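For this view, one protein chain was removed and the others were kept in their places.
Moving on to subunit A:
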Amino acid sequence: MTLGLINANPIVHAKKERVARCEDPHCDDAVDPDIRDPEHPYSLEQLSVLSEESITVDDKLGRILITFTPTIQHCSMATVIGLCLRVKLQECFPPHYKVDIKVSPGSHADEEAVNKQLNDKERVAAALENPNLRQLVDECLYSNEL
């Protein structure tokens, strides 16, 4: 069962347009500075096509395990995707459900380190209080719903 967060076709087209606009030095369109942040060289649309996820739900125990496969091996991308998934799941399931998020085994060079960060409740809470990160997550989720 997949969440259906990702719908590849329209997003790929949007990505191609956006990239063209960004590369045009005379572009009049306002470009969100966060998207052009050198630490995050990929557009939000590109982030969203990167992962496939699988989810198992245990309704009796109230536990969810979601594993996803980032196709780009860059650590910060995986943690951002993981955060987006966590926020999305919080919206979909009752608050007492416990969510564990992991990258698919073998899909990431720093698998253990990424999994540890994604499942440290305190680190996740602090990250979501960071306005820049929160905005990135909100935009990622919002653009998926369009």
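Just so we're on the same page, a contact is a pair of C-beta atoms (placed from the backbone, for glycine too) under 8 Å apart; a residue touches a chain by one contact, two chains touch by 3 or more; residues count from 1.
Everything that follows uses one rule, which is that contacts and distances are computed from a predicted model.
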Among "Protein ROOT INITIATION DEFECTIVE 3", "NADH dehydrogenase [ubiquinone] 1 alpha subcomplex subunit 1", "Sorting nexin-7" or "Probable cytosolic iron-sulfur protein assembly protein CIAO1 homolog", go ahead and choose the protein name stored in UniProt for the chain not displayed.
"Probable cytosolic iron-sulfur protein assembly protein CIAO1 homolog"
By the contact definition given up top, give the residues of subunit A that touch the hidden chain.
95-96, 98, 116, 120-123, 125-126, 129
